[in-house]
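Next up is a structure, given as structure tokens.
With one protein chain held back, the other chains of the complex are shown just where they sit.
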Amino acid sequence: MTFTAPHVDYAGLSPVIALTAGICLVLVGAVLSGPSRQRAVVSIISLAALAAAAGLCIWQWGTREDLVAGALRLDELGLAGALIAILSAALVIPLSWRDPAAERPGEEARHGEFQALLLSSVLGMTLLAQAQNLVAFFVSLELLSVPLYVLCGSALRRASSLESGLKYLIVGSLGSATLLYGLALIYGGSGSTDFGGIRDGIGSGLADDPLVLMGIALAGTGLAFKISIAPFHQWTPDVYQGAPTPVTAFMAVATKAAAFCVFVRFFEVALGPAVDNWQPALAVLAAVSIAVGNIGALGQDSLKRLLGYSGIAQAGYMLVGLVAASELGINALVFYLAAYALMNLAAFAVIVVRERETTWGDDIKAVQGMGRDRPELAWPLTISMLALAGLPATAGFMGKLYLIEAAVDADYTWLGVAIAIGTMISLAYYLRVVAAVWMRPSAEPRAPEPAGVPAMAGGSPETDEDQTPEERPETARDRDPAPAAPAPKGTRCLAILVPAVLTAGATVFFGVIPTPLVDWASHAGGALASFLP
Amino acid sequence: MIQILLWLPVAVGLLCFVVPRRAVPALASAGSLVVLGRAIVSVAEFHTGQPGLQQTVNESWIPDLGVRYQLGVDGISVFLVLLTALLWAGATAFSAFRVPERRRIYFFMLGLAETAALGAFLAQDLLLFVLFFDLMLVPFWFLIGTFGGENRIAATTKMIVYTLVGSLLMLVAAIATAVLASDQVGHLSFSLADLRAHTLSTGSQYWIFCFFAAAFLIKMPAVLVHGWLPDAYRAAPLPVLALLSGVLSKVGAYGFLRVALPLYPQATAHFQEAILVIGVASVLYGSVMAFTQTDVRLIAGYSSIAQLGFITIGIFSLRPEGADGAVLQMVNHGLVVAPVFLIVALLWERAGSEDLGRLGGLAMRAPVLATLFLVVTLATLAMPGSANFIGEFYILIGLFQAKIVYALVAGIGVVLAAYYAIRLFQRTMHNRKPEVIDSREIGPLDAAVLIPLVGCIVALALYPGLILTRADPAAADKVDAVNAGSPPSAPPAAPAPSLTSSAAAR
Amino acid sequence: MSATTYGWLVLAFPLAGCLISAFGWRVLPGRAAGWIGTAAIALAFLSSIGALVALLDKPVQSRELTSSLYSYASAAGLDIKLGILVDPLSVYMILVVSGVSALIHLYSVAYLASDRGYSRYFSYLNFFVFSMLLLVLAGNFVLLIVGWAFVGFASYALISFWYRRHTATRAGMKAFVINVIGDVGLVFAAFFIFRDLGTFDYLSVFHAAPQHFSTNQGVLIAICLLILVGAFAKSAQLPLHTWLPDAMEGPTPVSALIHAATMVTAGVYLIARTHPLFELAPTAADISAFIGLATLIFAATVALAVTDLKRIIAYSTISQIGYMVVGVSIGAYAAGLFHLMTHAFFKALLFMGAGSVISAMAGTQDIDRMGGLRRALPFTSVLMIVGALALAGFPLTSGFFSKDEILVFASNRGGFYWIFTVGGYLAALLTAFYAFRIIFRVFWGEPVPEARELEGGHLAHAEPANPLTGEPEDTDVGFPGPEHHIAERDRPMWLAMATLGVLSIVGGALQIPGLDHVIETFLRGSFLDSRLYESVPSVLADWEGLAVGGAVALAGIAAAYFVYVARPGTSAALARRFRPVHAFLVNKWYFDELYDAVVYRPAIRIGRFSTGVIERVVVDGIVTATVDAVRGIGVVVRGAQSGFVRAYALLLIGGFAGLGLYFLIVSS
Amino acid sequence: MDITWYVVLSALLFAIGAGGVLIRRSPLVILLCLELMLNASNLALVAFSRAQGNEDGQVFALIVMVVAACEVVVGLGLIVAMFRRRLPLNVDEMRDLRG
Partner (left out) sequence: MEAEPGLTYVAFFAGAIGAVGGAVAVIALRNPFYSVLALVVHLVSLAGLFLLLYAQFVAAAQVVVYAGAVMVLYVFVAAYLGAVEEPIWEPIPGQRFLAPLLAAALFVELAIAILGTGLSALDSSGPTVHLGFGSPAEIGNLLLERFLVVFEAASMLLLVAAVGAIVLAGRQREAER
């Protein structure tokens, strides 16, 4: 038995290494720094690690090679996913500073743990986006998910946080198991765990084999679950709403990016020979998602929940890029992922600020009257909503344009129409938010909770859309026993405000001058060009 | 440079956030006047008699997506650009005299809207057109939703969703056009010139045309898809409504001429009758509704439906006369309907009501206002001698030669227009004056806005040929695209071949 | 100066007058606006004479002169110029129009002196004259339509001049809308002409028509009928006459000018102008003539019964225009146009007299409330009698010659045209009767209090009230003026009436059978291509007709005398005896009610239906149904989002089961 | 002994595990059922590894064990946290988030 160490291209792996080192340093730093300085120390380390990883990704931009015996693939697609994940993590860190998930009132701060988990998830995403081996794929998916399960539940004082964590864990593990079984079947059919090997295996007459196709179905289910495609979407609104808002922001953006990258790589590369079989199925899923997400979001009062449903719809849009199974489609998908990240982060940043400034939490009432009181917050949220709705002069419009172009090009014009119809429906709820911001007066502070409401009273199962959260007794448990007094407005949120304004600005910038982002995205598509029909 | 024209409004709008609060209205008004000046220069530099584009800009924008930044004017758009600049100057100034509370955002949104409207008229790239077409809605949504009256949020949201129903389908259709044509063009291109040179197969044209038609008809709006209009008109602030009705509705009709006819000639010929039916129905329905309403805004609103119906049938007569008339009528209607809404604003300030039942007798103490309104009213009803008459005359004579029956039916609309327009004038200006009305003459500032607008109506009445001669080459070119594109036995479904045969000759 | 230059001047003076009065409304003192307006029209009249003189210099064959200012709206093969045609017909018309207008302006200077809208009035009135002159001078159909609509608007503006009266505004609206119907008819006629002949130009059209159309070709009949729609709407012929009686809401001089002398005869002018088309489509011409005949009899019968002074004269106008329409339709162009002129004289005179009477009666218009004004209004009564005599066709007055000439022409033409002669004389009998019904009712009999007051030297005064409804007027603004003006006291009114009185008497002298035929000779230049123009009846036949006409007139007057003076109360007895007939006549054959039921109410009902049903059910229904559908799916989506994590897992597995099923199907 | 047997067995176990997730309400048991599913996958992986004659599947199975362990740890951690918060240990009662 001989052991030959595999060739390791450290340059190619450098972003991963930077992140890994960052995780360890964060944990160590958290232990060593005193409680008063923990936040600063840990954040600096995390941001430095993220900056380093991002820098290394950019440094490696343009390289296309297999890493470590083909387990990973270094190319622009993977790097793009990694960059989006890193960017969102970097923006989420300031959001988390005063969040109960990391700073529970009356307890020792947990910035170290929080940020270590965050970085681990980013690491998982980076690996996932680059994975081209079933085992690496699965393990990095778990590396992505497990920290998120923890983070979702980390606001221990809120029942809804724990609920979201456990729900996410149960359904997520179910999804993972489904995916895993699918991977097993695909492995069984093709006899390889490498994407290239699978491609060759399936290509040699197995593209119509029931075993492989069932594997595709199972794996597709698992992946669709991760990116919140209906009908595997149901965890999304609940988890988004229950999780601490910074975690939601991260989850909404980064998970989707990384999972889409691997979705693309797995389906276009490994399962490419079976494209004719999975294409229609995914097309239908995309359409269903668009419908379900947009319709579900109508009338939601919780902004996070609304964005959760919106995320389902947006995933549906993006899936169209995958369905197109063309370079154009992947370009469009990557473009949209980046745009989606920008738009969502801006929105979540604003929600985080308003959660602290008002007594309304993430309810839509929290943003009412903001246009008058806090224009610097109102504009990012407005731009974000308009961009998500796909209105012109925003990156969202360009993204939809790109996606529809890909759909039409792939003879899936009806999917383009589905995107259009979905967008129409979506306007109703995105604009509702903007209307609240600009056209409604500020909401009165929430009335104090009537005492003695039994925790488990349970409202009527029918949810009336006009019902405000204060009328739903269950939410009584959502709030910390002693809610922190609303923070004074102003500079204390600067660390959040600046990212919000920057991402919103970028959303508009790339809506007007999209070429840099288009070029960037087209590299990603080019990376897989040789595998595409 | 035509670029200045396009981008100055939004630049001024952005500047509104910077300058001191008190200077905002003046800045916005000055900006809109400069834009107007630039638009006049554009018209002055326009060379008559050429069907092609002038004052063009052609830059690369998003090469990967085949989108170019292409601007230009021809005889069709140059006057619509001027109309846009004129009405915006009027509405901006009018608003500046009664400054809204959140003025920065108000004037910013006005500027953004102007840029979008101008962009739609200037764009020579299909996608750029769609982009501006959609963009336009956003500022209007804001303006109505933030500064409007009762029920404004629901109304404005209904408007934007309804309108975008068409627009988004149009986006798909536009993309499909470029993608499907890319085989022939050789590369992905949204350039109208490229797409026109390589029209699609008939089957593709049909559904794409339907999507475009849906967008345009909703925007105008045509009857049955005008569901957004009553609420939005009731809620909108009046200067904004003047623009909404005066300019935005034209974009739909303009789109037919700019996009649908040249790009989808076979489909246009195929759906000619269907659109004509819708157009004639709009004329009749809008007119009937206009004379039963008592809300002044709705009278003007439904009359817009009727007027836009005329414009539609003019275009879809597929005759150069009809198209010329449609272009002229677009400008006319904009010139007419905007002052109506500004006058309604003045009525509201005097009477506190916009209901005909509570208005009346204003003419006695406000003869100048009454006279201005009278001129506008007469133009609205297309009094012979007004440019509106020439517009309708051209439209109907075009249609008359193409499809005589539709022309005859549409003639009823002319009579109804006389009734509802005169009724509007009488019931506001004449008859007894209710006690509560404070009958005042128009103020000098408002007069400074209204008199130039009315002056334009009069000037155009004296020489409508100004527009007709310039629009004719371009409009005829669009129509010829259809007539050349469709097979010689052009309308196979035409029920009366004996009547259409003589129409074929031009 | 050439004739066309005069033509332009004719247009320019009234327009200038209009603009001066309009823009100077605040600064013009006293009666300045009135004098400016009158002067403008007088200058136009002088220019018309200039045009006449210039035209007479030319040989008869080349008296059709055109001139255009600029290309008004030409594109896409349509050549629409701002051009005029100066030929004998148009010069004749501008002479009549500007001449009568000048006198009526003069009358108005005094009559409206105390009205608050004095400048506005003269501005409108000048605008009307400008429009009317534009109408008759227009060189193509488009400009004709422009003038056509302008006079319609001027008519509207002047009918609803006292705009606080809702009856006035309603009447104005009615007049306007019916006129627009006429405009649309003309527009479509123009479309047909353009489609088939490729031009709107009068001379080109008339030149090309005989080559292009065969006699009685369908299209040509359609064109002529559409022209008739325009003509009849303007000239208040059946069935588009209902606006004219209501138009009496306007100030009386307006009735004199627009609704008697000039505008309403535009239809006659139009038929004469387009005679080449009508001669090619004799069927259309016959239809026109029959409608004219029906109108003239109908209106005469109504005039027997109605009691509103101005409305009697208005129905008389409708009736008289019926004569003219018959005339120009059967080919008696010169006679028809001659009657147009004489009618302008005596009808304007009658209206002026009526205005004076109404002033004396402090605004009352009901002849039932009048009587015995002869002594109180000596001048007016004399002039009114003169006018009535001319109207009745009393021998040797102007109406005597002009009317009978038409009827003689008809009988002379042969075929079924004798019907027109018979009908015409029948109506003439009625005409003489109602003309003197006015005279006897107003001036004879027991003097009413107002008459006595006036005899005492004091003009009656009453609180201003709407003559139709009796409602008190809106005194806040002082319409229609606190003071009344009668011809006896105001020099301009006196002058205008006297001039017209003279003209009414002697106007017939222009065309006396066997003696002279000034008009026929002059107009020949415009009717060179007409087959019928030269077929004039013999002098003998003419005199026979005149004799019959004179007899009929005398009979009518005698009958009126019998009924109203010799045996007062007869009329009331007759009315009681034939109550249904009387009601039928008083209600003007129920035309208003018919239109109300057939046109207006259904339209309103359609509008209400649209508002209530289509708008709510269909238009909003589309929206609501879509929203409901989306909401319905939303209920399902959100219902599925039950919060049960096991339900989520179930859907996940279920979704997979579906997906797996698909793949299994694909694989086989 | 055909490999098919093993794979069919794994499918059966997978289905049983899935059914358990759908039926049981105790989060702890649900975690156990998820373990069942992962183990079913492991069986399939090992069986395929045998069928294909390469050991990738076995490595995969080992990694899955690690993953399963991690999920268990986190899952149990959440359960304990809920227990401490005196929240009912019944997934049917976690319904604050819905709609």
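Letters A, B, C and D name the chains as they come in the text, with residue numbers starting at 1 for each one.
Rule of thumb we're sticking to: contacts are C-beta pairs under 8 Å (C-beta built on N, C-alpha and C of every residue); 3 or more make two chains touch, one makes a residue touch a chain.
Keep in mind that what you see is a predicted model, and the values were worked out from it rather than measured.
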Contact set (omitted chain vs shown chains) is A, C, D
Residue in contact with the excluded chain [from A:Leu117, A:Ala243, A:Ile404 or A:Ala524]:
A:Leu117
Touch as defined at the start, partner being the missing chain; which of A:Gly189, A:Gly371 or A:Gly390 qualifies?
A:Gly189
For chain C, the residues touching the chain missing from this view
642, 644, 646-647, 650, 653-654, 656-657, 660-661, 664, 667-668
Had the left-out chain been drawn, it would touch chain D at residues 1-9, 11-20, 22-26, 28-29, 31-33, 35-36, 39, 42-43, 46-47, 49-53, 55-56, 58-59, 61-63, 65-70, 72-74, 76-81, 83, 89-90, 92
Considering the whole complex rather than only what is displayed, give the residues of chain A touching the chain that is not shown.
1, 3-6, 8, 20, 23, 27, 35, 67-72, 104, 106-110, 113-114, 116-117, 120, 123-124, 127, 133, 135-136, 139-140, 142-143, 146-147, 149-150, 153-154, 156, 165, 185, 188-189, 191, 205-206, 209-214
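Heads up, the rule we're going with is that only the chains that are shown with their structure count from here on.
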Result of counting contacting C-beta pairs for A-B and A-D, higher pair
A-D
Intercentroid distance (Cα basis), chain B paired with chain A, Å:
43
Scan chain A for residues touching two or more other chains and write them down.
166-167, 170, 174, 178, 237-238, 463
By residue number and range, which residues of chain C touch two or more other chains?
638, 641-643, 645, 649, 653
Could you pull out which chain A residues touch chain D in their complex?
134-135, 138-139, 142, 146, 149-150, 153, 156-157, 159-160, 162-167, 169-170, 173-174, 176-178, 180-181, 183-185, 187-188, 191-193, 237-239, 241-242, 300, 305, 456, 458, 463, 474-475, 477-478
Of chain C, residues touching chain D in the complex
638, 641-646, 649-650, 653
How about chain D: which of its residues touch chain A in the complex?
7, 10, 14, 17-18, 21, 27, 30-31, 34, 37-38, 40-41, 44-45, 47-48, 51-52, 54, 56-57, 59-60, 63-64, 66-67, 70-71, 74-75, 77-79, 81-82, 85, 87-88, 91, 93-99
